[in-house]
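The next block holds one structure in the form of structure tokens; read it before the comments.
Removed: one protein chain of the complex. Kept in place: all other protein chains.
Per-chain residue numbering starts at 1, and chain names A and B are given in the order in which the chains are listed.
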Amino acid sequence: MSELKQELKEKIIEQLNLEDVAIEEIKDTDPLFGEGLGLDSIDALELIVMLDKDYGIKLADPKEGKKIFESVETMAGYIAEHRSR
Amino acid sequence: MNKGVAITGMGIISAIGNNVAENYASLISGKKGISKIFQIETVHKDEIMVGEISDTNPVLEKRLDVSENQWSRTVLIGCLAAEEALKNAVITKINDVRTGLISGTTVGGMDKSEQYFYDYFEHPEVRQHITGLHAGDSTKKIAKHLGLEESFVTTISTACSSAANAIMLGARMIKSGQLDRVIVGGTDCLSKFTINGFKTLLILSDTYSAPFDDNRKGLNLGEAAAFLVLESDEMVKKENKKVLAYVKGYGNANDAYHQTASSEHGDGAVLAMEKALKVAGMQSSDIDYVNAHGTATPNNDLSEGRALIRLFDEKVPEFSSTKAFTGHTLAAAGGVEAVYSVLALQNNIMFPNLNYKTQMKEFDLTPITQVTKKPLRNVLSNSFGFGGNCSTLIFSKEA
Partner (left out) sequence: MNKNNHIKSYCHINEGIVSLNGKAVYENISPDFASFIKSAYHHFETDYSKFFKMDNLSKLAFMAAEVLLQEKSSPEQERNMAIVLSNRASSLDTDRKYQESIADENNFYPSPAVFVYTLPNICIGEISIRHKLHSENSFFIFDAFNADYIKEYSDSLLDTEKADEVLCGWVDFDEGRYEAFLYIVSHQGSHLHTKEEITRLYLT
């Protein structure tokens, strides 16, 4: 699980072009949206593509993303449970 | 300075008709043009509904009497709508006065690039479509087809408010005396590019779009071209022109909030509407009907609805979105809805907001859902684009 979390942090930084954020700065339970990393709605859509591309998880409704993308921890939990690749 | 900016002609081709008369007939009979996609092969064909123009490219080429497969569909439909507008304005000698063409487009010749994406390298004969991808190219082709020489021709690309901005610019150029006559509007065909783009933004509905409905699921994309002919007071007087309506007000503002999303309370929309009222010299109470942008995305309709409430101080006049008829025709939308606004004024009829059932939770606004008669003096039309570009036009019976 901690490996997956590390991997997610790397991917989030790379995919979402968070040039000025270091991996160590993202805590497992930090909120990704709003305060915290300050991601926005387009970032959420990118994360949905990432779930599909890298883990074979398809989200049809963007509203589902809200819970899943709360933090790296919630993301990792969801991916571990639903991944197909 | 000219007092009025007269609309002396209009032309349109959309999913609900090949000309103005057909569009009007569909609007008053509630006939929508939304269906499963049939002219473009896309992986999303079972998940989306679109507003396609029924004619295929070969049919359009025949109607225009141009050679096969030379032009993007954006150019073909643009030429047809512009031709109709000129005919409607009874213009035979297009170069006898200073005449301009201002066209809005976002996709340009994207459809041809898709078709030939893998062929450019090995097939030099299709390489002409490479230049066709430039947005400005479609406007130049339309100008050439219309026989416009040495005139003012330009392309506006401000997303879904492009055609509205073209109308605004044209009106200004007539007012300031820079042009005697100008053809203004926009054209955008459907393409995989836009389908996939809006799909990735997860704002496409898998069923008929329902603007301002609490359960709205997103928009239907559409394709269309629509143009108005605007002429100066002098031209109208000199040639004893029949005036369909006047462009009375226009305003544009930036929402300065997000690349694609509208601000929570519709700041840009309110500013654009306020500016348009100011230019028209009107109070909000002078507006009899609003043709809303109303794309049926959760974000737009909430933001626009709030903006309407702010502007009209809770006394929002009858309003509807006609996008459930045509789909969202992107850069052409402002032109399409300008034609519909003029039709509303001419016939004293307001068009229904189709598919509306449930009032939104956030406010107490209900669009009109039936064809409704009402003496109309002034109609306000909104067009908002990505990049925060918000535009409002006001059309009036009187100069």
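FYI, a contact is a pair of C-beta atoms (placed from the backbone, for glycine too) under 8 Å apart; a residue touches a chain by one contact, two chains touch by 3 or more.
Bear in mind that the values here come from a model prediction, so they are computed numbers and not experimental data.
Asker: Would you mind spotting which of B:G11, B:G268 or B:G294 touches the chain that isn't drawn?
Answerer: Of the listed residues, the one touching the omitted chain is B:G268.
Asker: Of A:K27, A:K53, A:K66 or A:R83, which residue touches the hidden chain?
Answerer: The single option touching the absent chain is A:K53.
Asker: Which is it among B:T207, B:Q259 or B:S285 that touches the chain not included here?
Answerer: Result: among the candidates, B:Q259 touches the missing chain.
Asker: Mind pulling the chain B residues that touch the left-out chain?
Answerer: Residues touching the hidden chain, for chain B, are 43, 106, 108, 110, 113-114, 117-118, 133-136, 139, 154-159, 165, 169, 172, 176, 178, 192-193, 196-197, 199-202, 251-260, 267-268, 271, 275, 385-389.
Asker: Give me the chain A residues in contact with the hidden chain, please.
Answerer: 16-21, 38, 42-43, 45-46, 49, 52-53
Simple rule for what comes next: only the chains that are shown with their structure count from here on.
Asker: What is the distance, in whole Å, between the centres of chain A and chain B, each centre taken as the mean of its C-alpha atoms?
Answerer: 38
Asker: Would you pull the chain B residues touching chain A in the complex into a rising list?
Answerer: 200-202, 258-261
Asker: Can you name the residues of chain A that touch chain B in the complex?
Answerer: 40-42, 45, 48-49, 62
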